[in-house]
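Only one protein chain is missing; all other protein chains are in place.
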Amino acid sequence: MESLDQDLKSFTLTQDQFVGYDNQGWLSLEEPEGIPVPRNLRRIADDPNKMSTEHFILNLGPCHPSTHGVLREVVELDGENIKSSEAHVGYLHRGIEKLCENSPWTHLAPYMDRADYAGGIYSETALAHAVEELGEIEVPDRAHWLRALMGEVNRMASHFLWLGPLGLDSGAMAPFLYMIWDRETLLEVLESVTGGRLMFNYVRPGGVLNDITPDAEAKLRKWLDIADDRMQEHWDVLMASELFQQRVKGIGVVSHEMAMSMGATGFVGRASGIDWDLRRDRPYGPYSQLDFNVATATEGDIWARIMVRYDEMLNSINIMRQLLDGMPEGPHMAKMPRVLRLPKGEAYGLVEGCRGEIGAHIYSDGGTTPYRVRYRPPIQYHLAIADTVLPGQMLADAIVSLASFDFCFGEVDR
Amino acid sequence: MSKKWFPTGIFKALGIVWKNLWRKNIVIDYPWEKYPMPERARWSVQLKYDEEGAIKCTACGICEKTCPICAIQIDVTTDPETRDKHINHWEYERGGCMMCGLCVESCPFDAIYQDTNIELAHESRDLIRIDLATDVDAAKAKRAAAPKPAAKPDAPKPEAGEEKPATKPATEEGGKADESLA
Amino acid sequence: MNPWLNAALRVLACIGLMLLNGALIIYMLRKVLGHMHLRLGPTELGPAGIIQLIPDVVKLLVKEDRHPGKTDRWLYILAPFIIFVPALMTWMAIPFSNHLMAIDLNLGVLMILSFLTIGPLGVFAAGWASHNKFALIGAMRAIGGAITYEIPMVLSALVPVMLAGSLSLKDISLAQAGSFWYWLPGLPCLVIFFISSIMETNQSPFDMSEAEGELVEGFNVEYSAMRFGFMYLAEFANNFIMAAIIVCLFFGGWTLPFVNPTTMGWLAPVVFLIKTYLVIFLFMFVRGTFSRYRVDQMLALGWKKMMPIAIVYTALVAFVLKVIAMKTGGGM
Partner (left out) sequence: MKLEKTHVNSVLDAAHVSVKSVNEDAHLGIVIRVEPDDVRATLSALRDGELKFEMLIDTFGADLSVYGDDADTETPIEVTYHLRSFVNDCDVRVKMRLPFEGVYHSVIDIFTSVLLPERELCEMFGLYLEDHPNPKRLITNPKFTTPLLKSVPIRGKEEVWNR
């Protein structure tokens, strides 16, 4: 076993073969022989003047119920307090960037879905933007509006999948199920339009695959009619409760400087005072014609992130209504060559995804396949932030704090 | 914001839960009652049949080359004289398929589709890898009517008796397929 | 009747009741939580899934009884019984009616509360013996919590005791039949007792020691098969006990207003059970709704809010009772 942090990456180990910081039976600070301590895991010496308990290392994940996928957060605990922490990722690495080099430009959408598996439309759109930029492809208006509409539906669905489990991690079970109900409605809309519930394969360079169906539109409109009531109900059942507020206010604070230097985009940045939303500041598609506002907060704690995202959801509902009402007529796909060849060069496509700025930086060497695709994962940057703000919190807060960053490990590992 | 002396929020939450306690449930009683699948839902790949009950597949192999994860494998024997194709096996690995639908989009003859049956679990691995068509003649493509020939006539074809088609590194093969299409 | 046989029958009845109660609460929990969450709960086996429990118990019985490698073996085996036996013992003193109880202890409240104190010890033993970090943190939390909530709980139980002038649950119930139910004069105590009961029975929002979000299953994470079943059963038994004590202390036990409590016959246990399960329903209602407290917040709630209120209110009630007793010349 060469290195500690690789041990768990093989799930076939049995108890006897297991070496490292297992959670069963290794309680002291003494390190097993031959296993280096992760260098990021800073050992905090006990203050001899204070009474303190023995520190121990605790593995949160990769199979822990609250790490939302396959994050392995190794924390050093003094009783309930976290002294230092280190995130280990890589359990979901599939080599998406490498696989993209193997597929034609128009066939990359399935891989992009699997990068950010909760907000696939945005990943696809980012790549489509990059390809259209490089190939100078004119996209019909309707395609842009459909992308935006499906994107907002997906954003709502993804945010429900964040807010509900955030409540679940703090122990509230009912709100999760109520939010899943709404998410289900939105997923049905997505499924009947795109054909997939999570893996859409919908946005292509040059447009979108399918037009919206009348019954999907009717279903979406029906949901939008009750959406405000539903959001109020979610507010009342989870966020209005003082018990929940006590758990999230003032916890996991990301300062403005930290957010700036550590590359926080999206809701994490906005909750820390970075007033930046790509939909407003670098408008793409129909967003320059839409009326919406961008909420920001300055506290940077979990509550601020919840506020920012809750407001984003309300705005999403508003945007969806505007998109449905103002949908232009026309084709949903540009005339594309059977085999797309892009001129040699680089391009960057960006989009305000569910979790932050999703970018796709592509290199083309003039062939039918990409030379290199770089997917900019916002969550990787947020993970570093979460890791930094974890020490000093209590164990229970750490879980909620981690959950509030809305990790999606398909994106971090790719 | 002034600190509230009395926690009204928790009673609000209790009220919502009380309301939901009497709401109709939202679940589907799965084995007895099924979720109506939308038309566009993409699940396992199936072959289409024409009015006479013969398969529409012409064994052109475009889906095979398109598939990003090589879940489709068509074992074809070509008559050297008439260029008629005989499909020995039309193998489809459902376990590896990621239901992206690129094969269906790329099929120039509209010969495959994705059905909406979600019950794809099987007891054995062998049942997941299925033969959609065994030992049938491929439909004679109206090659003139088709947009472009699927494969050049002089392109190397797997010969009869060969278990595996000749393979090359995937990049080259993908590139070639596209060139022939263009 | 042979006194030994008599005693054995009473114990057996208690065990039977406990098992029955466990079955009932599991079914109720599934159904109530299910409908709260817009689900259905069990539906398949029997009408409305009523015998779903039987395969579950069979599953627990036939499962492999797993001993993780580095456990403290004897303590690991013993811990479920340390949790289970006190929960069983407390059933002895519950008055289902005027005469339907295992033992008519005149120190019933004291006996039940002291037996319930042993439970957290078992939780600690289980957490320690499992030799698992999650379990250990759960165990530490359980002990911290136990010290916190038991003092306000006992203090708030004192108010009905003082009002009735007896420590016997039967006498307290009967005293309420004569005058009024004690939730009215003891409302703060009822709230404190209710919150402490939730803490005692390890339910959300105070399920620190088995917080699923952070500690996976806390103290019982390494337990499997029937050992886990025992813990589960003890939890449900405690659930019932706490509800029963709340009913006895604050809602008049089996009595009903304007009904002679000694001649209710078969109606008495029915009334008692209905009241108890209503309180259990309230537990579940709270459990299904709220997010979990953090452990330091729970300790702060216990020490800084509940305890002063309980002390002050108990003293106040004692003072008022003394004044009334002096006025009326009673022998308080």
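Residue numbering begins at 1 within each chain, and the chains themselves are lettered A, B and C in the order written.
Heads up, the rule we're going with is that contacts are C-beta pairs under 8 Å (C-beta built on N, C-alpha and C of every residue); 3 or more make two chains touch, one makes a residue touch a chain.
Just so it is clear, the structure is predicted and the values come from calculations on it, not from any experiment.
Residue in contact with the omitted chain (choice from A:89, A:271, A:340 or A:403): A:89.
Of the listed residues A:78, A:101 or A:211, the one in contact with the hidden chain in the full complex is A:101.
The residue from A:198, A:231, A:262 or A:317 that touches the chain not shown here is A:262.
On the side of subunit A, the interface with the absent chain consists of residues 2-3, 5-6, 9, 38-40, 86, 89-90, 93, 95, 97-99, 101-102, 133-134, 258, 260-263, 265, 274-276, 281-282, 344-348, 357, 359, 361, 363, 365-366, 371-372, 374, 376, 380-381, 383-384, 412-413, using the contact rule stated above.
In this section, only the chains that are shown with their structure count from here on.
Interchain contacts join each chain to each other chain, per the touch definition above. Chain pairs A-C and B-C differ in how many C-beta pairs they share in contact, with the greater number at A-C. In terms of their C-alpha centroids, the spacing between subunit A and subunit B amounts to 28 Å. Centre-to-centre separation of subunit B and subunit C, using mean CA positions: 56 Å. Residues of subunit B in contact with two or more other chains: 10, 13, 17, 20, 26.
Counting partner chains per residue, subunit A shows two or more touched chains at residues 174, 178, 181, 237-238, 241, 243.
Listing the residues of subunit B that touch subunit C in their complex gives 10, 13-14, 17-18, 20-21, 23, 25-27, 29.
Residues of subunit C touching subunit A in their complex: 33, 36-39, 68-70, 130-134, 136-137, 140-141, 204-205, 207, 211-216, 222, 288-297.
Interface of subunit A with subunit B (complex): residues 99, 101-104, 107, 109-111, 114, 174, 178, 181, 184, 188, 191-196, 199, 201, 209-210, 213, 216, 233, 236-238, 240-243, 245, 337-339, 367-369.
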